[in-house]
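Notes follow the structure.
Every protein chain but one is kept in place in this view of the complex.
Let's look at chain A:
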Amino acid sequence: MNRRKFASKLTLATISGVLGTKLVFGNQMPRHYIPLGLQDPDPFKLFQKDSEMVLLNDKPWNMEAQAHLLNDKVTPNKFMFIRNNGQIPEKIEGKSWTLTINGESVKQKKEYSLAELKSKFKNYTYQLTLECGGNGRSEFNPPAKGNQWTIGAVSCANWTGVRLKDVLEDVGIKSDAVYIGYHAADTHLSGDSKKEPISRGVPIEKVMQEETLLAFEMNGKPIPIAHGFPLRLVCGGWPASASGKWIHTISVRNQVHDGAKMGGTSYRVPCETVAPGSKVEDANMCIIESMPVKSLITSPKSGALVKKRNTVTINGHAWAGELQVSKMECSIDFGSTWQTCHLEQPMNRLAWQHFKVAIDFPKKGYYEIWARATDENGKSQPMVLPGWNPKGYLNNACHRIAIKVV
């Protein structure tokens, strides 16, 4: 490719020209380092993802896992889905990063350096399930607009940080606080610097939960850039868009936060259920809060050929947003009969739970294994698609894998 030769011949000055910005400390740039903006867009190398991950979009970057990649109890970075609404910030200086707490409902505006946050407040680590609100969108009929996630936009990593409630207590918030909204360093696709790609938030009740973190580590290491380095708000069990990446400001609001992607059809579903394909007025749309009960068979991979006399062990995870999963079942006959699976307790609240079951097949043939979780309130996953909504959120239909007994 001639283009590569061209890039290698560029001088520092030209690189700055191409990027449209001055490269600070360009003279200290390691000789073999190519700035992010110019790198060969191989997202698997760029974000250290496994080559079996599926790229849905390259501007902005969106990538999902396949079910069999998610077998680990704690999701490693290489199998973690990437969801972006805007462009990943190009220059992030972790050392000089600050977090500002402002808004109508703070007693006074306050700013913390990253080091101050880490040392001033007690650090906590929780394993937290983050699932994209649109996970499963590809199945909706009529189709819903957006990245066509199948089943892989979910992860459950260890997040380390400080409790948001501890920080807000230190700042002092007024009694009229009802919501927080985050502001972050990612940039709008149109290049308009006045526009935020996404600025969402959660009600104050969610903020006050012990597991709601301002996180600076994922799986014991600084958060990878694609997942929000150096600071991410993590609200486990809610649509992952509530867990803002590259956070520099938290606004404490006396009204429901009105940032980008808080209104319209974004991360909202009809308040009252509608027929597939209906047009829904903005006024009749409600913000998604807790994600619904769901599960995933992560082993074996779909498409297994099995000898008749062999028992097959099924492994997977189940989660239920704010709730715990109380029962897990599998079926090999399209839901006519169900076999109860062994279900582990979660590592902590809002972490997914692992399940396991040994299955014997009565005779040769094509089978589908269906998995169905039930939450502590007795709600189970539907076997067909749940309620249609304009943007195709909250598809928690049973996960299925195909097996042939030969």
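Quick notes
Just so it is clear, a contact is a pair of C-beta atoms (placed from the backbone, for glycine too) under 8 Å apart; a residue touches a chain by one contact, two chains touch by 3 or more; residues count from 1.
Please note the rule applied: contacts and distances are computed from a predicted model.
Of the candidates "Extracellular solute-binding protein", "Phosphate transport system permease protein", "SRPBCC family protein" or "Monoheme cytochrome C", the chain left out of this view carries the UniProt protein name "Monoheme cytochrome C".
Screening A:T98, A:N141 or A:N284 against the full complex identifies A:N141 as the residue touching the chain left out. Touching the chain that is not shown, out of A:P60, A:G201 or A:P292: A:P60 (per the contact rule at the top).
Note that of A:V74, A:V280 or A:V306, the residue touching the chain absent from this view is A:V306. Touch with the chain omitted from the figure is made, among A:L46, A:V74, A:I92 or A:L385, by A:L385.
Although one chain is not shown, part of chain A still touches it, namely residues 2-3, 5-6, 9, 11, 55-60, 139, 141-143, 145-148, 188-192, 195, 260, 264, 300-306, 310, 312, 368, 383-385, 397, 400-404.
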